[in-house]
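Structure incoming, see below.
A single protein chain has been removed from this complex, and every other one stays in its place.
So, chain A:
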């Protein structure tokens, strides 16, 4: 499973972008579960944008999603943190 996260907005307005392939992760099974949960919870509209809130564009196996702070579920939040923290920079959708 391939996951790309692009985070824009925020007080600083600095864009961060990273891609992670679960097959190259030691915790692949857990990560795939997390991504599936995040996907199921995150197919709807992103919720209203708040001033300086982060905005996320997430691609999970080709499916595009949009999430906005502070409306992320625990799974969504954990997933974007994981991908931005451990993924390789680049891979913008």
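The rule we apply is simple: a residue touches a chain if its C-beta (ideal position, glycine included) is under 8 Å from a C-beta of that chain, and two chains touch if they have at least 3 such contacts; residues count from 1.
Heads up, the rule we're going with is that contacts and distances are computed from a predicted model.
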| item | value |
| --- | --- |
| The complex's invisible chain, by UniProt name, from "Neutral metalloproteinase", "Secreted protein", "ATP-binding cassette domain-containing protein" or "Acyl-CoA dehydrogenase family protein" | "Neutral metalloproteinase" |
| Touch list for chain A against the chain that is not drawn | 8-15, 45-55, 66, 69-70, 72, 74, 77, 81 |
